[in-house]
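There's a structure below that I have some questions on.
A single protein chain has been omitted; all remaining protein chains appear in their positions.
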Amino acid sequence: MRALKFLRPGRVAPFSKVTWPEPDEWLDADGRPDLCRAGIHAVLPDVLAPWIAEELWRVELDGAEALAPGILVASRGRLVSPVEEWNDETAREFARACATHVQEGATGRAAEYAADARASAEEAGADFTATTVGYMAAHAAEAMSPGGFSAEREWQSRWLAERLGVSTI
Amino acid sequence: MTTAPSLDELQLLDSLRQGDERAFAAFVEEHGSTMLRVARLYVRDRAAAEEVVQEAWLGVLRGIDRFEGRSSLRTWLFRIVTNLAKTRGVRESRSVPFSALVSEEVEDAGPSVPPERFRGPEDRWWGHWSSPPEEWGRPEHELLSAETRDVIARAIDALPDVQRQVITLRDVEGWSSDEVCNALDLSETNQRVLLHRARTKVRHALDDYLVGE
Partner (left out) sequence: MSVQEITCKELVEVVTDHLEGRMPPDRRLLFEEHVAFCSWCRTYLDQMRETIRITGTLTEDDLSPETRDALLEAFRNWNAQSR
């Protein structure tokens, strides 16, 4: 099954700190104590935004199950190809889009969150900073309307997937 | 997660029974430090702790033929050493039963990090760091230096009794959660709470040392 995965520089998994092998070589969670409890995670395009890190990869999973909407866990996975479009420039575009999307109609606390997002957007890069802007913007959305946080994160993910050409993988 | 002796351990015991001095050397290599460390959980004085180890060793030799393998070797050793260490010396003059100590230390509530380091409820980002941790950014050799290890050793020494025991067995000795729960007769939850408290304090001590304040 095809999915997407963000990794730290050098193909390093953000939580387990495991280095993924080169593309096409399988990574097996079962043989590794650091992975076997959590398994291998990947996301579908509509859940991209919260997981941003420096590298974005197309991955293939073996025996994947849904852990939560759009979040897959599998015992085996392999990298297929990097999403070249993902870099500091597109990350900044993303951050700006997130901030802009919550400017209109924001008042009171929502406006404060939106201002935080706007201020951070200019410094955002392909590391965690881009998703921090998204997080702030999502809080602005929540302040405008309950339930707005997750809806906003979804919007952000879809925007990003489309921008990077990975809406259908 | 086994609580029975491994094949290696059984072979080692067998060789010991046959008087094999290489097995003896292997045993001391493998378990000597642990026995001393466990003794020192109860007996502060180092020389006294070493005497406890010597006595414990006699206990091992006396019991070796009767060891049935119903527990792992290290649990068995642990019991021999602690029984002697406890009779031998008490660290503080408290004679509080173990279960009371556990309750005390588990309930030793209070947050892991001073609340003023987080934004308050009036802040739109309440619950987030207001005074975040600073990166240590030290090279490897400095983190593993004698000085740094000393800071940790002293921090562990300063912990309340059961927290000290749990972190020593888990993080210093590398015992599994099951083994520690078994040896100290703790529930998994209590063991985890105590480990959390201990690690939090030790991290804090290390942070103070590396970053200062």
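We call the chains A and B, going by the order they appear; numbering starts again at 1 in every chain.
We take it that a residue touches a chain if its C-beta (ideal position, glycine included) is under 8 Å from a C-beta of that chain, and two chains touch if they have at least 3 such contacts.
Computed from a predicted model, the values in this text were never measured in an experiment.
Student: Hey, which of B:Ala26, B:Leu101 or B:Val172 is the one touching the hidden chain?
Tutor: Once the missing chain is taken into account, the touching residue is B:Val172.
Student: Any idea which of B:Gln11, B:Ser33 or B:Ser187 touches the chain not displayed?
Tutor: Counting the whole complex, the residue in contact with the absent chain is B:Ser33.
Student: Touching residues of chain A against the unshown chain: what are they?
Tutor: Residues 14-15, 37-38, 50-53, 67-68, 71, 128, 131-132, 134-135, 138-139, 142, 146-147, 149-150 of chain A touch the chain that is not shown.
Student: Name every residue on chain B in touch with the hidden partner chain.
Tutor: These residues touch the chain not displayed: 16, 19, 21, 24, 28, 32-33, 35-37, 40, 50, 53-54, 57-58, 61, 111-113, 115, 118, 126-129, 132-136, 143-144, 148-149, 152-153, 156, 167, 171-172, 174, 177, 192, 195-196, 199-200, 202-203, 206-207.
Everything below uses one rule, namely that only the chains that are shown with their structure count from here on.
Student: What's the distance between the Cα centroids of chain A and chain B, rounded to whole Å?
Tutor: The separation of the two C-alpha centroids amounts to 39 Å.
Student: Considering the complex alone, what residue numbers of chain B touch chain A?
Tutor: 124
Student: So in the complex, which bits of chain A are touching chain B?
Tutor: Checking each residue of chain A against chain B gives 109, 112-113, 139.
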